[in-house]
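Here you go, one structure.
Only one protein chain is missing from this complex, and each of the others stays in its spot.
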Amino acid sequence: MLEDILKKVENGLMSAEEAERELATFENLGFAKVDHHRKKRQGFPEVIFGEGKTPSQILDISRAILAKNENILVTRVDKEKAEIIKKELPFFTYHEIAQLLFYKTIEETVPMKGYIAIVCAGTSDMRVAEEAALTAEAFGVEVRRFYDVGVAGIHRLLANIEEIQKATVSVVIAGMEGALPSVVGGLVSHPIIAVPTSIGYGANFQGLSALLTMLNSCASGISVVNIDNGFGGAYNAVTIHRIANQQI
Amino acid sequence: MLEDILKKVENGLMSAEEAERELATFENLGFAKVDHHRKKRQGFPEVIFGEGKTPSQILDISRAILAKNENILVTRVDKEKAEIIKKELPFFTYHEIAQLLFYKTIEETVPMKGYIAIVCAGTSDMRVAEEAALTAEAFGVEVRRFYDVGVAGIHRLLANIEEIQKATVSVVIAGMEGALPSVVGGLVSHPIIAVPTSIGYGANFQGLSALLTMLNSCASGISVVNIDNGFGGAYNAVTIHRIANQQI
Amino acid sequence: MLEDILKKVENGLMSAEEAERELATFENLGFAKVDHHRKKRQGFPEVIFGEGKTPSQILDISRAILAKNENILVTRVDKEKAEIIKKELPFFTYHEIAQLLFYKTIEETVPMKGYIAIVCAGTSDMRVAEEAALTAEAFGVEVRRFYDVGVAGIHRLLANIEEIQKATVSVVIAGMEGALPSVVGGLVSHPIIAVPTSIGYGANFQGLSALLTMLNSCASGISVVNIDNGFGGAYNAVTIHRIANQQI
Amino acid sequence: MLEDILKKVENGLMSAEEAERELATFENLGFAKVDHHRKKRQGFPEVIFGEGKTPSQILDISRAILAKNENILVTRVDKEKAEIIKKELPFFTYHEIAQLLFYKTIEETVPMKGYIAIVCAGTSDMRVAEEAALTAEAFGVEVRRFYDVGVAGIHRLLANIEEIQKATVSVVIAGMEGALPSVVGGLVSHPIIAVPTSIGYGANFQGLSALLTMLNSCASGISVVNIDNGFGGAYNAVTIHRIANQQI
Amino acid sequence: MLEDILKKVENGLMSAEEAERELATFENLGFAKVDHHRKKRQGFPEVIFGEGKTPSQILDISRAILAKNENILVTRVDKEKAEIIKKELPFFTYHEIAQLLFYKTIEETVPMKGYIAIVCAGTSDMRVAEEAALTAEAFGVEVRRFYDVGVAGIHRLLANIEEIQKATVSVVIAGMEGALPSVVGGLVSHPIIAVPTSIGYGANFQGLSALLTMLNSCASGISVVNIDNGFGGAYNAVTIHRIANQQI
Amino acid sequence: MLEDILKKVENGLMSAEEAERELATFENLGFAKVDHHRKKRQGFPEVIFGEGKTPSQILDISRAILAKNENILVTRVDKEKAEIIKKELPFFTYHEIAQLLFYKTIEETVPMKGYIAIVCAGTSDMRVAEEAALTAEAFGVEVRRFYDVGVAGIHRLLANIEEIQKATVSVVIAGMEGALPSVVGGLVSHPIIAVPTSIGYGANFQGLSALLTMLNSCASGISVVNIDNGFGGAYNAVTIHRIANQQI
Amino acid sequence: MLEDILKKVENGLMSAEEAERELATFENLGFAKVDHHRKKRQGFPEVIFGEGKTPSQILDISRAILAKNENILVTRVDKEKAEIIKKELPFFTYHEIAQLLFYKTIEETVPMKGYIAIVCAGTSDMRVAEEAALTAEAFGVEVRRFYDVGVAGIHRLLANIEEIQKATVSVVIAGMEGALPSVVGGLVSHPIIAVPTSIGYGANFQGLSALLTMLNSCASGISVVNIDNGFGGAYNAVTIHRIANQQI
Partner (left out) sequence: MLEDILKKVENGLMSAEEAERELATFENLGFAKVDHHRKKRQGFPEVIFGEGKTPSQILDISRAILAKNENILVTRVDKEKAEIIKKELPFFTYHEIAQLLFYKTIEETVPMKGYIAIVCAGTSDMRVAEEAALTAEAFGVEVRRFYDVGVAGIHRLLANIEEIQKATVSVVIAGMEGALPSVVGGLVSHPIIAVPTSIGYGANFQGLSALLTMLNSCASGISVVNIDNGFGGAYNAVTIHRIANQQI
């Protein structure tokens, strides 16, 4: 691209001034392929981290995204905030458990094959699990939910293991001692994104216990995101899932 | 006992002075039933914590115990120290992996029924597991070892679960993420003593990870001892095992 | 059981298809003896961890348990929640200090012998102590309470030590510096379950201080559960107490 | 498989006893699809964690793997240990910087397309980076190395960004403040496995600083493994890379 | 005392049974001199830790103390609670900044000589400083206050140093970086009780910063109590001050 | 100065008593040049840390400063408090985002040359960034704001880097992983004051993550202030900026 | 003193120049009473912290102190270092367990009354206990040792409690769970200086456990010094003991 511009100047097809303007954008980005890569992601919603933002800030950003005709996902929005926003932009769907607002403007033309498994230890981890599941769905990926299969009753997990094994990637969510990813990791051969939750009390230290467990897992093939980061777990899984659907 | 002494004084069978001398010991103890309880423990070895003690200190204490004709268990003795001690007291048996010295002077008259399960996640946890197993055996309790049955390969555990279920109590030892006690806890109905080990690296923080995992276990019936405390794990298990062998 | 099924197929008493259906359950569980062990626990209430659950969730789970005709214990329920639940299921008894809801449908046929000692350092640790005491009672075990016997006034403990010594197991609860289990541990020969509480301030770090104290106890025979986990402390004690009441 | 066995018994082609023996293995595993999944992994080396194992232990395990005709990868082996092992099994290749021993018995029949980018902040992180790079190569995956491209000189990274963007997955390794994955994460659209290292001093706290940075990354699409776990980073990347080479 | 009782039994002045009853109390206490020492403390108020106690609990304990005709000090009582209590027991004086309730029934007969210096870094540390000052006064000790003399303006401290030097003991209170005790420690020769406060934010970690500073002081003669423990700081100082007023 | 006084006494121009009075002040300060240095700072506002102070305390201190005819800056004042204060002293300007109250009585006679760059990673760090920016402006220094230029989108920073490079000093503010100062540090040659914020969740631990990142920065020329300390960051920058405007 | 100098100048007995020289020292100190206070301490040895100092540095400082004719105490000197030093200054006495070097040049003229109790939990805490005991003796104070009286065998403490109660102050030393000061604190009425030791392993975290225990003690009258700081514990006790021997 740089070559093209310079050739045009050499051949008198472009003035030095015009070339400078053209290159300015280029310079500001400092690298040429970003846009190209962004294009591959088309259909991805733009994501707004709702925590700590006022309803009017969320509305402003949402309208800016709508103007670009893209899908919108707002995470960590409580009910009260969601209702204020929906009064202005009623097409948003609000998922109360997951605390997500979502609006789909464009459809994926070619649906992806396969599914992501969302595996979750206890019912109290469900807020994070649903944040993950709905995020993945918002990104156009099929999701299968395996909830309440914690390690203290290993048979519940084993009863579902074959369907989990057939997923392209699992997001495994657990609070308290956070042992579930290790056990799942020993039973499947695909990548596992582990999400510790802050569920627990006392020596749990707001999720530190589950986080350390997952980082120290003796099973290979497990990587970890921040405590309660259901969105991040799903985002990682979606990124992997898309690769599995691409031609290299 | 207090009553007896006072009766003797009342009846002139004992002088006030003699009674005072007798009661002095009693007073120092401050409570009368300790001895009675100690008697129940007969056959228990006296235990010396070897770490940070010189060979000559260990020899002195050992000889004092021998004079009372009791079994001796010395924990955390490295090989070099053990050899110096064995030159002086060659009847000691040294267990190198467990770093224990043991000598049995008296035999349990009535063997106890049942066994303790020593369950261990990885081969690198074996030093702690053997410290536990040999400690329990030194206390006259039958032990069954289930080693290398970590959660990343859950089938190894399931293959042995029935024999573990029949134990009176399990000592479950694990490093790294320390998830094994939670899984065992969901499969057995007897008490579990969990022993975290310092095996691991990085975010393991010298066993902190496994310790927190065990304290936060979502399975009930699990209690925890200090990191690498194989002796303590076994001691707790033996205490429980003896109760299971007693008549209340 | 597996043998029986296969024999029937061999003998034409069962079709391969029927056998497969039968074994499916078996496979899902992955181990055959769980039920057998569960039976031993009969009379145990099912336990619901009430924290973070809505009243309607607790009601749903409670009704499911009632349908199976079992006792119900709900822990960590505040007063407001309890009142909503009691409007629907008025047979529940609510213990405000311990924050427990309990309902007993079936009675233990044979009462167990002996008792558990619940030993507690200060009056502010009482919420946890009562959670432990009432839990044990819900499991059909006799409990004796020894409250406000903290180490700063050691004579209060010594005055009660004989009755504590006669228990099968002690649950020892303490906040602040958490030294009580060590002292009790030196005076009794039965197992001790230590429960740190979050009572304290400053360098207490929400119970961390007491937790570390208990894990580092120089007295043998002490194992530890999570901070404020009165339920867990009692559950462990009950498990031990039952073993002491069984024939091996 | 269960169906097959039962059919054979029904048809008298297999006795009940033979079927029981066959199913015993099945039961021990508790789930049928593991082998099937393991097959997909063929060509994967068996991995031995060398730290804390004696040369003779490593030799024993190596010989057992060789008997199964599989590739062998031994991680965390220092030079001295490696030399003892190579005396016995001279076909091993030793990589001193990465502290790896490797032996390839079988070749991948179909080479995989694409490559993994190993991106590394400083020269002192090279031990971990090489552990990752050589691990991935041992698993039959092409690797491209981008070393010494830390954030304090962002132009070094930008000069290479296009080639990194074309990888299927990046393993990004950094010590000290660990900011590199965040920056790379903003420039690529494929998954990133972040590996914190313990390089640094003072408030680095043996890699804790880099670990926290990576877990808190404001860039999406980043997941994290344990401190200094180059092997784990590569293993995760390989798992993703294989999915990208498979047909779903 | 033991001797006396035994002599009486020997001489028939007391029956064995009466002696046993008498000794029972003795045994329960386990040590004879406590009371004697308690007597030395006469004039000391009984102290109630008010935090976490209900007004009615505080009222009950207060009435019990009044019945013994002793002074009462209640710490950590907020205004609302204090008003409820004062409705019932209006003779209490409430100190709002220090959050103390106090009532003096008996007067020290002989006033003690000398004074305690309460030295305090910032105005925001005043709650703790006043808790200390009023506590010491409640124990009958003269107090001199040196407030707002933090190390960032060292001349404020130097302007008062002579009067501080003449105290028998200093209680030095500081939050944030907690450096004041070190500086005072280099300027006086009497004992210093250092009290860290939780004043600060961010890397202060609720007083941890000041606590560590004080424990690591390079000045000798400084010992430390818990974060925000103004009462404890004063109690220690009073104990020392009394010794300075006694004849050995 | 000391010399002058003594000479006067020697020459009988001053009595010993007068000299003593004069020297008393001198002694209290202990050093003579402080005032001289304070004079250099003229135009600096007096700063009140508003957190934890009541409106009436802030009013009292403000009036005392006004009496000395100096500028006033009050930090960390919430809206409610600000309104009460403004009722009494309506000339104050309140900046709601930055939570600052400011009043300028005197003007800098000679404006300083150059500007400070306030660089900020995300919109949620804006409270701290504005505290820094407005503080610097209150001290009479020109400020340029570069907000929302976090490392996950490095081109936003590069687009502004030349203007940042021309500042005398940068205050770089970031939460979450806190990587921004490292990246800026590699691109500019002037001093950088890094301010970690508490923005983030989970393993962020209230800003600890960003703090450690900044302390461990591999870029030289970066020093760090407390978490959320926008005022402190600006104060340091202003001190440096003034030096750049002085003649040595 | 200032007054005297000025009077002399006024009366022509001293030149302004001489006065200035005299006052220079005064000015450097900034406060007049330090010397006066130092005088009270006569007989106190000068203390050298030996850790991290070379033998030749210790020799240099020792000779400088000898020149002033004062006692010398060197703490934390290992055997090897001590031998090098003793070759040059053979009059030093070396205490190997306590790792102290001591030399007494001058004698206390009037011996102090009373004694300090050094109370110690386990034999492994003896290095710290002896550092404390010998330090106090070096300062000319009588010491009584009560070793190996840890809380796990409370009767050993009770047997000695009367002699401990008669001390002016106790230094109570304990590692592991560090509960001893709390128990002693409930039994004596004099001040207690608590010294945590780093004895222990695992969740002891190098003495953190004992330190937190002591800071959180529910017994009043306890203050704490740094981990393993036997010298500091004794220094505090000596300071208190001297006050008890003075006339106020």
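So that you can tell them apart, the chains are marked A, B, C, D, E, F and G in the order they are listed, and the count of residues begins at 1 in each.
Just so it is clear, a residue touches a chain if its C-beta (ideal position, glycine included) is under 8 Å from a C-beta of that chain, and two chains touch if they have at least 3 such contacts.
Note that this is a predicted model, so its numbers are computed, not measured.
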Out of E:82, E:187 or E:225, the sole contact with the unshown chain comes from E:187
Filtering D:116, D:158, D:214 or D:244 for touch with the omitted chain leaves D:158
Among listed residues E:135, E:209, E:223 or E:236, the absent chain is touched only by E:209
The missing chain sits against chain F at residues 30-34, 37-38, 40-41, 47, 113-114, 158, 161-162, 165, 168-169, 187-191, 193, 211, 215-216, 220-227, 231-232, 235-236, 239-240, 243-246, 248
Missing-chain contacts on chain D, rising order, are 123-124, 154-155, 158-159, 199, 201-204
Where chain G meets the left-out chain, the residues are 28-31, 34, 51-53, 57, 196, 198, 206-208, 211, 226-229
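Here is the rule we go by: only the chains that are shown with their structure count from here on.
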When each of B-G, E-G or A-D is compared with C-E, the one sharing over half of the residue-numbered contact pairs turns out to be B-G
Per the C-alpha means, the centres of chain E and chain F lie apart by a whole-Å value of 39
Separation of the C-alpha centres, chain B versus chain E, in whole Å, is 42
Chain C and chain G have mean C-alpha positions lying a whole-number Å distance apart equal to 49
Note: chain G residues in touch with at least two other chains are 30-31, 154, 158, 187, 202-204, 215-216
